[in-house]
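The block underneath contains the structure these notes are about, expressed in structure tokens.
Removed: one protein chain of the complex. Kept in place: all other protein chains.
Chain naming follows the written order as A, B and C, and within any one chain the residues start at number 1.
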Amino acid sequence: MIKLANIGVIGCGYWGPNLIRNFSQIKDCKVLWCADLRDERLQHIKEAYPSVQTTKSYMDIINDKNVDAVAIATPVSLHFGQAKKALESGKHVLVEKPITSNSKDAEELIRIAEKSKKILMVDHTFEYSPAVNKIKEIIDSNELGKIFTIDMIRVNLGLFQKDINVVWDLAPHDISILLFLLRKMPLSVRADGVDFVQKGIEDDAHLALKFPDKVMAHMHVSWLDPLKIRKVTIVGNRKMLVYDDTAQNEKIKIYDKGVNLEKNSLPRDEYYSTWEGFKLVYRSGDVNIPRIEEKEPLSIMCRHFIDCIKTGKKPISNGNSGLNVIRVIEAMQESLKNNGAEVHLK
Amino acid sequence: MIKLANIGVIGCGYWGPNLIRNFSQIKDCKVLWCADLRDERLQHIKEAYPSVQTTKSYMDIINDKNVDAVAIATPVSLHFGQAKKALESGKHVLVEKPITSNSKDAEELIRIAEKSKKILMVDHTFEYSPAVNKIKEIIDSNELGKIFTIDMIRVNLGLFQKDINVVWDLAPHDISILLFLLRKMPLSVRADGVDFVQKGIEDDAHLALKFPDKVMAHMHVSWLDPLKIRKVTIVGNRKMLVYDDTAQNEKIKIYDKGVNLEKNSLPRDEYYSTWEGFKLVYRSGDVNIPRIEEKEPLSIMCRHFIDCIKTGKKPISNGNSGLNVIRVIEAMQESLKNNGAEVHLK
Amino acid sequence: MIKLANIGVIGCGYWGPNLIRNFSQIKDCKVLWCADLRDERLQHIKEAYPSVQTTKSYMDIINDKNVDAVAIATPVSLHFGQAKKALESGKHVLVEKPITSNSKDAEELIRIAEKSKKILMVDHTFEYSPAVNKIKEIIDSNELGKIFTIDMIRVNLGLFQKDINVVWDLAPHDISILLFLLRKMPLSVRADGVDFVQKGIEDDAHLALKFPDKVMAHMHVSWLDPLKIRKVTIVGNRKMLVYDDTAQNEKIKIYDKGVNLEKNSLPRDEYYSTWEGFKLVYRSGDVNIPRIEEKEPLSIMCRHFIDCIKTGKKPISNGNSGLNVIRVIEAMQESLKNNGAEVHLK
Partner (left out) sequence: MIKLANIGVIGCGYWGPNLIRNFSQIKDCKVLWCADLRDERLQHIKEAYPSVQTTKSYMDIINDKNVDAVAIATPVSLHFGQAKKALESGKHVLVEKPITSNSKDAEELIRIAEKSKKILMVDHTFEYSPAVNKIKEIIDSNELGKIFTIDMIRVNLGLFQKDINVVWDLAPHDISILLFLLRKMPLSVRADGVDFVQKGIEDDAHLALKFPDKVMAHMHVSWLDPLKIRKVTIVGNRKMLVYDDTAQNEKIKIYDKGVNLEKNSLPRDEYYSTWEGFKLVYRSGDVNIPRIEEKEPLSIMCRHFIDCIKTGKKPISNGNSGLNVIRVIEAMQESLKNNGAEVHLK
């Protein structure tokens, strides 16, 4: 078991510095390197973290025998090549979401990681968020009862990507949350999107996912909304839950609300001749706001990566979770191309 | 021109008493009658409005020569028959939304009304709301620029209907707002819904509408949500607008926000080899909350009905607007049956 | 015991019509009369409630032997004279808050009511509000522990009164809530106000009340605030509670939050040489939002009045509660005149 994990970070754009910051705060790991093609990004890291070596060639990191693990935060199209080389050089690998740009590549990475007995982990940050874990606990306790619908909204103005559409950019977060909560793959998906700002790159999309047991999920992802919204509504037959990730406090509210069918002994109403012999009874009780631990999910994720390296245990967001998310997105992409037709997952 | 319009209200369930209350407050009209099959509803009206005659047979109203106009607030399936009889007996008619349960019936009502030269109006209440009219004014002034998307959410817990699904129940509001704002019919619709509580009656649906000029609208209507939400987000290429009808004040917020494409003179970034020769520039300015007149939309609607009766002018929400809404809903219903397939409007 | 209480309402300005509306909805009472000096107010009532007789002379009501009780909703300075005459004529009396314009008058009304064995009740509406009663229940259960502070804010723009200042106008609500919750009179008060809009009539005031057991209450009452705020924060040593009366739902939130003193075994910190041998431990748990019955407090108050008339039981907000509120306001008024000096209640 290694005592101290030496890390190299590839890509210092938007997310890379967050990884460096978090890994730097972990006792039993050390950030040795970071790579980026842009001088000004490397300069920025040098000033903030003088002990981190910088390079324009990520191969310097992969070739350094002192490096135990690499974290890859480059554009999606580069993930596969970089992760493959790293695994083959005997490094543990953490890749930004989405793990690769297609499922074939993800499958290959999984195979290589298994063969080389290295950790392959994808940064599905929300799977480490205290709020999402609290929701999972609530669902697993059956407090909500049978789940009917999960409605997810993740919209704001920008940041428009130029190489991937809004589904590839934002939906991986919600899909990874969904698969994590439900522990199931959807049976089919449907996607409906439009490109307004950049031709050919959808910037607004509505997504529908059918799960087994008649669980329905919908997502609205958009780079075109005046408000920043990150909201999940889970409707169960016992209780309902709203998770607002932008709230400073009170992120999760559990509503003791519902509707029950009861035998109706009243005579039929002549006006409503189609009514069945039952009545609907509405329940509305207390609202509970559970306390959520205030901890940065990314920090928990980074610690988990180091922990998996040291103990050899399988990450929560492992290669297979990465692959599952890709399979769902690929199906959505296919639906997008086919004008919103339902696409079944194999 | 009649001085005083005598009104009969058919149906005293949820909405009827609101009509009676509003018509009672108008100087040049008088509520003569109300009809309902349920004794306790009639009793309720008798106590609140001693001067209103009550009956269990709506034909008493239609046969009363003193009655100038009837307002119909019964279940949808009864609208056509009652409106037809009323028009044929020479009454002006105001019908609750949706105007009828199919477009054929709506077309026939329009024909009869034209022939008998009577007012046929449908209670699309929101077309009279000061907030919706303010939004129309803002759109017409081109303050928002070219409209990209309109996202509408109308959800809450209940009231579950037993004879119609959530699309027929809630979507007419949003559709009538949309047609009113855009003055256009959609080219196609798509509907995706599920029935959880009552078998065969969808209680949660997501709806998509494609309009000319690449304007996209989406609606989420549901009887299954812990929160009461009535929200419309309109994204234009100049500004964006959010309308929250549940807000006590500050119903409309106009965001001076957007994204522009600009020629990019920077050298291409090697990491992002697919980037085009332009850059995206984000704008974020002030937010403005226009003052909205505080007036009950239903009261304005009732006054407009009386005004049309007296002057003979065509109502804003006339038979044709009623028909247009039905045509959209019928297309949605067809899509629902065909597993969400896109349905083009003829 | 009377079966049906006949009511006369004196004063049909802002509040009178609300009383008429609520009394009209109660089965075992009937509004016989209403009085106002203004023709247009009487006309307004006539239209809405054709069965109610109107008069410009309130003595018509007092002289009518069929009248069992009068409700007085006139300017404060008229309460005493009208209530006195009504009680002396054998009527039960409900008076708007504040009960009279000075405590001597209130005492006399109490004496007269006792002698004539009639109900004397003051309309402290909030003592009948489901939310305030829920708070009382929570306090009485000791869920909040020992109460430290109660902070009350009741501000908005207008309605500026011309005959009384903002303390006489708005503070009676908060004072009656406080006395109701704590079941105690304050030991002393302090008031600090300014007159901006109308010379000599304070439109903004801050009030402080010291209660036994070191309970402190503060009130901010103002006619000069852009927002309508009705908020009460109760800090106990176990839990804390916030009551927002303007919230459509979620009016009461109970915070499982607090701070405890614990013995501190750590060595003293040299920098902080004044520190004591203890440490402060912060608690922060769930938030609970109890369900509140949705019922108009005024309706409950009116029913309670009728119930007291019929059964002879003493009203919750009886003459003495009215007097207690006046005694507190008089002390505040004295403090206002003495530049905010502390005024002890006898």
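Keep in mind that, in the parts below, contacts are C-beta pairs under 8 Å (C-beta built on N, C-alpha and C of every residue); 3 or more make two chains touch, one makes a residue touch a chain.
This is a predicted model, so every value here is computed, not measured.
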Listed residues C:D39, C:D140, C:D163 or C:E334, member touching the removed chain: C:D163
Residue, one of B:L187, B:L261 or B:I289, that touches the chain absent here: B:I289
Sole contact to the chain not displayed, among C:K46, C:K84, C:K136 or C:H218: C:H218
Residue ranges of chain C at the interface with the undisplayed chain: 11, 13, 37-38, 74-75, 77-78, 148-149, 151, 157-158, 160, 162-163, 190, 192, 194, 196-198, 204, 206, 208, 214, 216, 218, 220, 222-227, 233, 235, 237, 240-242, 253, 255, 257-259, 261, 269-272, 274-276, 280, 282, 284, 339-342
Chain A, residues in touch with the chain not shown (by the definition above): 50-51, 246, 248
Missing-chain contacts mapped onto chain B: 250, 256, 284-291
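Just so we're on the same page, only the chains that are shown with their structure count from here on.
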Inter-chain centre distance, chain A versus chain B - centres from mean C-alpha coordinates, in Å: 37
Chain A-chain C separation of Cα centroids, rounded to whole Å: 52
Shared-contact residues (touching 2 or more other chains) in chain C: none
